[in-house]
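Excluded from the complex is one protein chain; the other protein chains are retained at their positions.
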Amino acid sequence: MAVRFFARYREATGRQRLEVDLPEGGTVEAAWAAVVDRHPALSQYRPFTLFAIGNDYVQPDHPLKAGDELCLFPPVSGGSL
Amino acid sequence: MAVRFFARYREATGRQRLEVDLPEGGTVEAAWAAVVDRHPALSQYRPFTLFAIGNDYVQPDHPLKAGDELCLFPPVSGGSL
Amino acid sequence: MPDLYRIVEEPLSADAVAEAVAAAAAGGIVIFSGVVRNEKDGRPVKYLEYEAHAPMAEAKMLEIGEQVRRRWPSVKAVTMLHRVGRLEIGESSVLIAVSAAHRQEAFEACHYAIDTLKRTVPVWKKEHFEDGEIWVGLQGG
Partner (left out) sequence: MPDLYRIVEEPLSADAVAEAVAAAAAGGIVIFSGVVRNEKDGRPVKYLEYEAHAPMAEAKMLEIGEQVRRRWPSVKAVTMLHRVGRLEIGESSVLIAVSAAHRQEAFEACHYAIDTLKRTVPVWKKEHFEDGEIWVGLQGG
């Protein structure tokens, strides 16, 4: 499935999208872990991150389906990049 | 001294201004009485009328000075003319 | 950016008042526009005529602006324009724009300004219907 980065995350990872492999029924939280594996710099932002699929916010325990695109929204504010 | 009519009063009297003679120290109320003498149709509006001199609202007991222009502001609403 | 309080005969522009109050330090602008309605108590309105005691109306709008600045210190600029003459359905008769550092204050100040204008600024309107006219003014707006 696909993960999409916005704003600070797009700049921090240098990319807009990432494909991650998740077992069927894997959660948003599991996808986040797979993203941080590839981009450890994001790990500090976990408490502030919002998740969305389609046009809706989703919770960390939301199960992902094949074809979902998980959007990672960065925290509100913070230091200079 | 001069009296000036606005909106409904301008139309009801057919004029914008009227000169009235008042004794020195005559009040707004006395000026109103002189106006109604000339234009009795206005008398019904007395409870709703606002008075102004220059850029300020004044009360009915306000004394007028030579050279004052008293503005009569019509009531808020009412039937068709 | 001087504040501006005027009775005018020309059509009003929301862009122009927004620009007038867009002090560089302002974060938010709230604009109120009063629009000529197509009906009054169910009766179709053809058009309106506005009349003002212009010098006093401008002085009263300036007073309102001064009250606003005392009460909401984050307000950066205020503009109040009232149009007179004949107005068609959908045209704007009054425009008030307030810019402020904080949007909460801009909303409160603009709301206060239009409510106070309706009570104190000497402007009257004559509503023209198919079958008659009615004068409305001050508190009646």
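Going by the order they are written in, the chains are A, B and C; count residues from 1 in each one.
What we mean here is this: a contact is a pair of C-beta atoms (placed from the backbone, for glycine too) under 8 Å apart; a residue touches a chain by one contact, two chains touch by 3 or more.
A quick note: this is a predicted structure, and the numbers were derived from the prediction, not measured.
In the entire assembly, the chain absent from the figure touches the shown chains A, C.
Of the listed residues C:I29, C:V75 or C:V136, the one in contact with the hidden chain in the full complex is C:I29. Listed here are the subunit C residues that touch the chain not shown: 13-15, 17-18, 22, 24-35, 37-39, 89-90, 92, 99, 101, 103-104, 106-107, 110-111, 114.
For subunit A, the residues touching the chain absent from view are 6-8, 11, 50, 52, 54-56, 71, 73-81.
Assume only the chains that are shown with their structure count from here on.
A straight line joining the Cα centres of subunit A and subunit C is 48 Å long. Centre to centre, using the average C-alpha position, subunit A and subunit B are separated by 74 Å. Work out the mean CA point of subunit B and of subunit C, and you get 26 Å between them. Among the residues of subunit A, none is in touch with two or more other chains. The set of subunit C residues touching two or more other chains is empty.
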